[in-house]
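Let me begin by presenting the structure, written as structure tokens, before commenting on it.
Note that one protein chain is taken out, while the other chains of the complex remain in position.
Labels A and B are assigned to the chains in the order they are written; within every chain, residues are numbered from 1.
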Amino acid sequence: MAKITLDQLAHSYVPEPKDDADWALKTMSVDWSDGGAYALLGPSGCGKSTLLNIISGLLTPSQGKVLFDDRDVTTAPPEERNIAQVFQFPVVYDTMTVYDNLAFPLRNRGMPAGEVDSRVREIAGMIQLEDMLDRRAAGLTADGKQKISLGRGLVRPDVNVIMFDEPLTVIDPHLKWQLRSQLKALHQQIGATMIYVTHDQTEALTFADQVVVMHDGQMVQVGTPVELFERPQHTFVGHFIGSPGMNVLPCKVESGTALFEGHPVPTIHSLHAHPGGERLELGVRPEFVRFAEDGIPVRVTKVADAGRYRIVETSAGGGDESAARHTIRLLVPEDDTVPSGGAHLRFDPAHTQIYADGWMIE
Amino acid sequence: MARKTTDQKGWLFVAPVVALVMFNAAIPLMTVVNYSVQETFGDNVFFWHGIGWFQDVLQSERFQAALGRQLLFTGIILAIEVPLGVAIALAMPRKGIWVSVCLVLMALPLLIPWNVVGAIWNIYALPDIGLFGRVINELGFDYNFTQSPFAAWFTLIVMDVWHWTSLVVLLAYAGLSSIPDAYYQAARIDGAKRWAVFRYIQLPKMRRVLTIAILLRFMDSFMIYTEPFVLTGGGPGNSTTFLSIDLVKIALGQFDLGPAAAMSLIYFLIILAFSWVFYTVMTRHEGN
Partner (left out) sequence: MKAIRILAPTLYIIFLLLPIYWLLNMSFKTTNEILGGFSLWPREFTLANYAVIFTDATWYTGYLNSITYVALNTVISVAVALPAAYAFSRFRFLGDKHLFFWLLTNRMAPAAVFALPFFQLYSAVGLFDTHIAVALAHCLFNIPLAVWILEGFMSGIPRELDETAYVDGYSFPRFFTRIFMPTIASGIGVAAFFCFMFSWVELLLAKTLTSVEAKPIAATMTRTASTSGYELGLLAAAGALTIIPGAVVIWFVRNYIAKGFALGRV
């Protein structure tokens, strides 16, 4: 177990980084408590794998510190950090049996044979490989091999942190959820800190207690799945999480009221001070938009059936011909009628936020 | 992998290949088989000789000596070139501009006509005007490959290593390059030492390329003709007369059709047998 602290961490793959774009990871500081299940969620290229490799020691950061239980491990190699990592595709030692695969990390550390045996059998039981111990590792299916990778991580008694780098990528879809729930159960059983990197929000939101959303090398928001859904701190979080994502519309703030296309929109904020920033937007999830008698005038453009509800696309704005039209999506339960042609929308004030340059204002 | 459908029109597609290869293989082979079981006293008159030539060849000291030399040569070659090639491939950089440069420079000896290879080493190893020969003699060794069988063998082996090791390097390097980084990372995390990484990750993953490399080097060194011919002509004496050189002497030099043909067939069968054994042994674990 370990508490992980990242102190002013940043990383660039370029030797002389000049501007923002050269930094794969922009300066961040965060504390992760012992035994938690975390997810690093973000699209390809957002820096999550870089961050993972820095924590595991496969990469040394350009600046900043990594601390395990307040011990500086920034430059320590992986073997000294007591971490385990499961990779995107199964990494097994083909020429060895399953047993030898699991025993490998222990034997390398000089553990006596008796202890190795009991530990290997214990872990094999946990990941349901006890019947396959004598089989050659090369003969297992992809999910079996991933379990071996996982097992090699669990088998060391001193493992602080287990990291998963998109581990379900090569697994058959119908086995994915099975493995996912096994991972979740394992976490509750062992209590080690687990960090799970993925670009799949379902995986992240179902596995983790706390999700770290990353975008462009920055940690954009850290929170529980519920928090991320209900109170996205950044427009990116709003976009990325939820399907369909949050509606982001340009707005103005005048005399303490937010205005969209000239219509006042109540929000969660009390706008005493005028928010700074160049670009003001308001965000509201389709789940919190409703048709109403009055409100923002829109034209219904598309209705898609998603089973228990329908995703309705509407188009707003365009007072004069040259102004752009904005798309606003909302979810309508399957039994409700959807008006055609012109309609009005209301946003739930408790779930409407204002963003300045992408970040939610105070 | 592509799925296959049963379709006899496949024969249409392979017809040109079959025609060309059969022209080159079947007809000469028939000729060889023909000569191997017949005897002639000239004037195109042939008599049935049965397996007589085969017996003569197999029992002849000359053949056995040539075979022995060939086996020794091939054995030494494999024992040097394969480990050396793998070692160089392991030491080479994985990425960067030096990779291309290294590969191109290393491939150069492979593309030199074989007689030029022999000629280069012929001059290079001369004790008075060749760099190699001169240096060795300066170091105190009495080195002259035209006179001493040991020196001749030594020169031939160094020449072949110079000529062909790069093939092993290229193949081994290709095999190594296909190993994803994650394996090395996992090994670091597992605390594996350098030797364990080689034994459990690199060597198994290179199994296929190594099989091909060993097979190719075995076959080509067993069939070697031009380079030793140009360098030593089979001498001094016949200390470096390997199977091909001996065969050509008998066939084109003495025009002893019968023995030459019988020897050809025996030669070919030896290679086939060895190759088959090699191949089976090395791929027995493949399974799929």
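The working rule: a contact is a pair of C-beta atoms (placed from the backbone, for glycine too) under 8 Å apart; a residue touches a chain by one contact, two chains touch by 3 or more.
Here the structure is a predicted model, which means the values were calculated and not measured.
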Shown chains touched by the chain that is not drawn here: B
Contacting the left-out chain in the complete assembly, out of B:Leu170, B:Ala186, B:Ile201 or B:Ile214: B:Leu170
Of B:Gly52, B:Pro109, B:Pro204 or B:Gly235, the one touching the omitted chain in the full complex: B:Pro109
Absent-chain contact - pick from B:Val45, B:Ala91 or B:Leu139: B:Ala91
Subunit B residues touching the omitted chain (full complex): 1-14, 16-18, 20-21, 23-25, 27-29, 31-32, 87-88, 91-93, 99-100, 102-116, 119-121, 123-124, 128-132, 134, 162, 165-166, 170-171, 173-175, 177-178, 194, 208-209, 212, 219, 222-223, 225-226, 230, 243-245, 247-248, 251-252, 257, 260, 264, 267-268, 271-272, 275
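Assume only the chains that are shown with their structure count from here on.
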Whole-Å gap between the CA centroids of subunit A and subunit B: 56
Partner subunit A, residues of subunit B touching it in the complex: 180, 182-183, 185-186, 188-193, 196, 200-201, 204, 287
Contact set on subunit A toward subunit B in their complex: 56, 58, 77-79, 83-85, 87-89, 91, 93-96, 104-105, 108-109, 139, 149, 152-153
